[in-house]
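Every protein chain of the complex appears in place save one, which is left out.
A, B and C label the chains in the order they appear, each numbered from 1.
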Amino acid sequence: MRILISALIALSLFVLSTVISHQYFHYQEPVLYQYVTEHYEEDCGTTNAVTAVLLNYRMYDTMFEVLILLTAIIGMKQFLPAPHELKDITKRRNLENK
Amino acid sequence: MENLLVPLHMLVLLPVGIGALTFFLPRKAYQAVMLLGSLFVTAAAVQLFITVRWGSEIIQFVAGWPEVVAIKLVADGISAPLVLLAAVFFTSAYIFSTRAGHMDKTFVFLFLMLESALFGIFLSGDLFNIYVVMELSMITIAILIMYKQEKQSVYDAMLYILMNFIAMAFMVMGIAYMYRLTGVLDLMVIEQRLAELPDPRAAVLPYSMIFTAVAVKAAMLPLFSWLPRAHGAPSAPSIVSAVLSGIQVKAGVYLLVRLSIVFSPVIDAQMLFLVLGFLTSVAGFLLAIAQKDIKLILAYHTISQVGLIIMGLNLGSDVAFWGGMYHIINHALFKGLLFLTAGVIIDTYGVRSVKEIRGVFRSMPVIGIAALAGVLGITGAPFFNGSISKYFIQEGIQGNWAEAGLYLINFGTILSFVKYSTILFGSPPRHLQKPRKDPFITVISLAFGAAIFSGGIFGSQAVSLVFGPQYSAAGAMGIEKISIFAATLALGVLVYRYGVLRIEGVLSGVRNFKYNFNQITVLISLFFVLLLGYSYITMG
Amino acid sequence: MEALEYFFRQLSISDLAVVLFFIGLYGAMTQRSIIKTIMSIGIMDVAAITFFMMSNFEQGARSPVTGTPPEQMADPVPQALMITAIVIGVSVVAMCLAMYMRVVFRYGTADWNILIRRLED
Partner (left out) sequence: MKHENDLPEQSLILEVVIGFLYPFMLLLGFFIIVNGHHTPGGGFQGGSVLAALFIARYVIFPYNTMDSEKMHAFQRIFLALILLTPMLLLFTGFITRNPEFRSVYLLIMNILIGLQVGLELGVAILRFAFFEGVGKTWKL
């Protein structure tokens, strides 16, 4: 019963969004695409437009994304403690239980 | 624009830069360098606020690329005060816990990264950049709420991350539709292009996808079950809970405001968010009354206050809008203070439940006074800043059903904080050891208490100073308001004594009821369907 | 029937991505075990990324490298943004799996309902 309801919800969502997106879709002028493809060579000096967007035009995003990578690793160190880190955790827990 | 002490992108990345650079300093030196760094960031935020408040709004294209391509950083009337609030709040929270045990290098690095993520959200003017920075703040919070290894309840962090992960998937889908529709990623350019749309129904799908993600972030009615466990988690240090409830929830509300401005030419769902804000507020204080753990009472109550803020922002009247913005600042002050003092109380008493903690006034007078100032502020007692912002929101309503709703929310707030303040009175247990004298804790909590009190006394001047429009708040101090507050307080004490204490069975049932993850996902999809249907129909 | 046939002829690859997105949502709604929930949300994320990649898609567009005339180039902006989105998806899934291992070793179960019951005692 539970699976039927969620299947129904997912199906109706899919039909709703495809019908709405197909019926009302309207393409406006992709200005960003035109600007990048024409100016990326003299602006950033790369032969590949994707690197130009990634490292020059939107470098601000890439910096945050590298920060996310580092945070994921710090999270890894917190959630999966190595053997030597575990010794002081259990020591503190025994200290607390006393 | 040029006289800025620090350009906008530098201001955002400065806290993380300080954190990364001081990682290599020896232990003794890095605490002082951190303090200097955060003071410098606060000075830059103050200078930014002054230039925006009395000058024009600042728009800065990162790396000088032309308007269409570059990521735009915008500091205008709404975001500059919030940046200042975040900077002051993080610095005082950092000073508050200089003596605390868990302040090692990784914790401070994550703390500063959360600060720069918040600056990033407040200042960003680019749709995809908002997504990346929300993601960064989500992961940083997931680690910070689990920081105390020994008392770790991994279930809360798992629930938090999975719910926000679904919201982020909806957000990417919404941005994809947005990019296909308008071909541009910048918020202001999107706003202009949405106005030119021949048929506004095309923007319904991206609107509902993006706003489902923002609703999860701002903890709207059905989707707030992640917030209390994340903010009140036993393994979360007290300054983390204070910062989360003080500023992080406001980032969700700020995004709600910013994105509804972007979508304003096409879709106007103010009535829907007004109703949802009211329902969130009512659900918030009902659940807050049922809790036993003092941190969970505060965390559930954050939901009710955020619902009130969303109500104020979506009332459509200017007075209520600036009242809601002022309430964001007030709520950051008193909820932050309450969480900080609750952390100290739990450390000295060692117990978390409301029933066992008694006599905070006698054992820790300073913490008791600060907590009392917080309680008076949040319940909207006259001469405290809560009453000013609630008075402005009430002025905006004037007579439709929402005014009665506001009284109900005030009564609920008073009821839940009558339950919370039972820990202040009575006599402390004998075996309680004297808490060590910590000058930083006393200074910061008294400073917050003074800010709450002065925010109340000079309410209308504070609103005009921070946001600009001048509204007279004389009515808030009037006899009529004082009598209403006293009556509700007395009613609250009576209802608590005879009502709440009686129905303990119902309360414990409400307390232990937990949604499992599948029901939460069904709620998210139903919220998405509700938003889709509502915006499709009101398009008309 | 004719409308239905017309509707189906209009479906493109990006609608396939939308199908995948809602299959992931369905998976998140019904799966009992935590690891399958993480997988289905991962599917949702990947589907959203595919959908974003398919924007501005024309038949026969060439890769955006020097030498191809600007009109024939494929759109570089979604490709660059999706590199960021994929890396974010990887980090979040890695965090979820780290927490999943912690939950399994601590509570001994991977099922949402049993986990909730074990939380109370």
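Everything below uses one rule, namely that a contact is a pair of C-beta atoms (placed from the backbone, for glycine too) under 8 Å apart; a residue touches a chain by one contact, two chains touch by 3 or more.
Predicted, not measured: the structure shown is a model, and the values here were computed from it.
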Partner chains on view for the chain not depicted: A, B, C
Chain not shown, touching residues in chain A: 42-48, 50-51, 54-56, 59, 62-63, 66-67, 69-70, 72-73, 76-77, 80-83, 86, 90
Those residues of chain C which, in the complete complex, touch the missing chain: 65, 79-80, 83, 87, 94, 97-98, 101-102, 104-106
Absent-chain interface as seen on chain B, which is shown: 7, 9-10, 13, 16-17, 20-21, 23-24, 62-64
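One rule holds in what follows: only the chains that are shown with their structure count from here on.
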Approximate Å spacing (C-alpha centroids) for the pair chain A, chain B: 24
Chain B, residues touching no fewer than two other chains: 128, 132, 135, 139, 142, 154, 180, 183, 185, 518, 521-522, 525
Touching two or more other chains - residues of chain C: 25, 29-30, 56, 77, 81, 84, 88, 91-92, 95, 99, 102
Footprint of chain B on chain A - complex, ascending: 2, 5-6, 9-10, 12-13, 16-17, 20-21, 23-33, 35-36, 39, 43, 56-61, 63-65, 67-68, 71-72, 74-75, 77-79, 81, 89, 92-93, 96
Contact footprint of chain A on chain C as seen in their complex: 7, 10-11, 15, 18-19, 22-23, 25-26, 29-30, 56, 64-66, 70, 73, 75-77, 79-81, 83-84, 87-88, 90-92, 94-95, 98-99, 101-102
Residue ranges of chain B touching chain C (in the complex, touch as defined): 128, 131-132, 135, 138-139, 142, 152-155, 157-158, 161-162, 165-166, 168-170, 172-173, 175-176, 179-180, 183, 185, 512, 514, 516-518, 521-522, 525
